[in-house]
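Okay, here's the structure, questions in a sec.
In this view, the complex is presented without one of its protein chains, the others remaining in place.
Presenting chain A:
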Amino acid sequence: MLADHDESVPHTHPEPGVDPHPPLPQLDRAVRIGIGGPVGSGKTALVAALCRALADELRLAVVTNDIYTTEDADFLKRAGVLDPARIRAVETGCCPHTAIRDDISANLDAVEELEEAFGPLDLVLVESGGDNLTATFSKGLVDQQIFVVDVSGGDKVPRKGGPGVTTADLLVINKTDLAPLVGADLGVMDRDARARRGDLPTIFQSIAEDPHASQVAAWVRHVVAHSRGHEHAGAH
């Protein structure tokens, strides 16, 4: 029996469709969602799952910030979830957090190039290079950010906090299918995430069990719809 099927563990809280933030300003460009988190937490797999789930209904593109330049972009291209031309890799000079927070110019250039080449777009996903618990995106680069941790990193991660866990618009606790194997207590992670994040949403998921990351995809749809005044998203 997998731990995340245990009814005593609330998998998701609060309802991910409920956004405690003030509404986004209506944009005349694609919504930009940053996806950050430690190395190996499943960021690229989440991006691939979101492409799988959303590519037919949203006009989307992806920017990757891999430490080794094109590894993640290549993974996504091989996964065949999106036209490879819609995936751009940004070099980060050994400092993945610098490229998403302190000097966002290369990422902005990549986003704008994609919008110019394929626009108008509904959504650009910006995946950070694997970094540490303090790496968050600049508000100058993304509108909303998802922070991804996984249960195999230990159930202490939410308690340790850090700007990613504490302030991200959505916290994703990934690989819940591995919880019994690594002795991670999802109940502890859930309690600590609530304590750290207040009203901000947290989603527990296993992409192995849900290849379309349906809860996260629903959150993304909601964000895109809000930025467009509920008009375009999902309309085609």
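Keep in mind that, in the parts below, a residue touches a chain if its C-beta (ideal position, glycine included) is under 8 Å from a C-beta of that chain, and two chains touch if they have at least 3 such contacts; residues count from 1.
We take it that contacts and distances are computed from a predicted model.
The subunit not displayed here is recorded in UniProt as "Urease accessory protein UreF", chosen from "Iron ABC transporter substrate-binding protein", "FtsX-like permease family protein", "Aspartyl/glutamyl-tRNA(Asn/Gln) amidotransferase subunit B" or "Urease accessory protein UreF". Checked against the hidden chain, the listed residues A:33, A:62, A:99 or A:170 yield one contact partner: A:99. Only one residue in the set A:55, A:108 or A:218 touches the chain that does not appear here, and it is A:108.
Listed for chain A, the residues touching the missing chain in the whole complex are 67-71, 90-95, 98-99, 102-106, 108-109.
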